[in-house]
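Here the structure comes first, spelled out in structure tokens, and everything after it is commentary.
As you look at this complex, bear in mind that one protein chain is not there, while each of the others sits in place.
After this line comes subunit A, so read on.
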């Protein structure tokens, strides 16, 4: 296949934010993740935990908790505001102030009619959920001290609140403290000298209340009598979070030493009805505080200070070995944070608050590099365009010798206010901006500036946001993919929708239009590869062959999605893909690997004489010699750019964990 010059780049200091809260929407199997930088991410459990949406937020929001009400997602934070998200367009829908000081918790009742928030001022505030807004209903009896945690009873008539040293039960009908309130929490077991924070409470339908506290204990209480049933010392440090499964038979506990402990509601004697909560398993997948856990049917999902999103399958609930039974550890976003000007050799890194533009070294050996600190998001050739939550910006880039300068384009069409995706045509004459409701705005770029042309709208009328855009090399076609898994192709000559690619069950994680054949190559979250001929409006032969033949199991078992697709300008049969752990060149002229054949065969081929190689080689040229990859692209001059971000470097930037490492533990 040949040799490649590789620009091995390690100066993208990408640093993910810690996970603060998790919430599960059981009907649609979506998991919402709140990070400390204010971002909310939506993962689709049914689609290999693919990161479908990313809703940017502000760090000042200091999101503390998330709550689903049906399909609607709410968050509350220490800035005292409740946010509802517009999940179609990946943005904040509205924000209302709860007027209770910082909010520590938000939770909805099972009926989906009310939201309760726990505030710093000691009030539990009930909000009624309306069609398009939420409406403050009343305060429950005000307490002294902040409300740290809340949980509704499944009946919706009672709510339990965890505070400092105390647990209270409120009647939601009357708003009063229940007669059988709890005795002071610390009377039972915890030391009086230290304040005990009830970090998390769970109210079960049988009236049991489970609490997790800063003394490292998980306690089961009887809410009718207010007595302690059982206390489990889970950790020396804090128990930060609790999550009970839908059927209330399993409880996941997150601790600040990075362990997740599972309790199960089991009968102590076989065949008898009497059941007890029994500590069953301990998972040690985190190095830092576990700030949030979820019991998601067959798996325990956890996240915390170490920024990892860990899916730990419960093997007793999974019958067959496969995707679902593997431990999944999501560290990088399922989208590109790097864009690249293939001809100019420029790299653009997207940080949460700024952009960095780098030029690749030209000389062999010691690559020279320049560093420009600009603030931006996507570009091609002589333009840089970026969009924040609030605004859209376009810059003209001048790059002569070693001088790089940018000039802001001042007059932009009003319609370009905010974008989910931005894409330039290959000759830089057009700009495509993905906007709300799957629409794409088209603008012409020339010396004088930027001129709006028209808006492309899909036939289907889907309201989902576009998460990928791809323009063809000849400037004739534009493809867009949204989070409903729809892929729409537009004819740019006519400025009309051309066709819709048949909907696949899994979302598109990367796609690109082939420069010579105009085939749209798509990689899905479930690792399937499809190639669709735009002109013929059908899947190509190669694509059908892949479907018939099936992909190698080792390819399907990879647990990170492909996030970039590029083509080799010198050899049209070559397609370059990468995920977090590997990059791969698919040679469409070679046979697909057999299920029995060796999939990772590069070492074997290397050791073979030239003539025999042909016999053993297959279409997938896998390369795993690099550390964790954020981006791989084949440049115009055939050289590869590899942006690595070793996890070690991320770990090194995390604060020290509370757990002290001891010998042999």
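Keep in mind that, in the parts below, a residue touches a chain if its C-beta (ideal position, glycine included) is under 8 Å from a C-beta of that chain, and two chains touch if they have at least 3 such contacts; residues count from 1.
Here, contacts and distances are computed from a predicted model.
Visitor: For the complex's missing chain, which UniProt name, "Insulin-induced gene protein", "Nucleolar protein 11", "Immediate early response 5" or "G-patch domain-containing protein"?
Guide: The missing chain's protein name, per its UniProt entry, is "Nucleolar protein 11".
Visitor: Who touches the missing chain here, A:357, A:585 or A:650?
Guide: Per the contact definition at the top, the residue touching the missing chain is A:585.
Visitor: Please pick, from A:78, A:344, A:437 or A:623, the residue that touches the omitted chain in the full complex.
Guide: A:623
Visitor: Consider the whole complex, including the chain that is not shown, and state which of A:414, A:548 or A:606 touches that chain.
Guide: Considering the complete complex, A:606 is the one touching the chain left out.
Visitor: Go through subunit A and note every residue touching the omitted chain.
Guide: 1-11, 361, 364-365, 367, 369, 585, 602, 605-606, 613, 617, 621, 623, 625, 640
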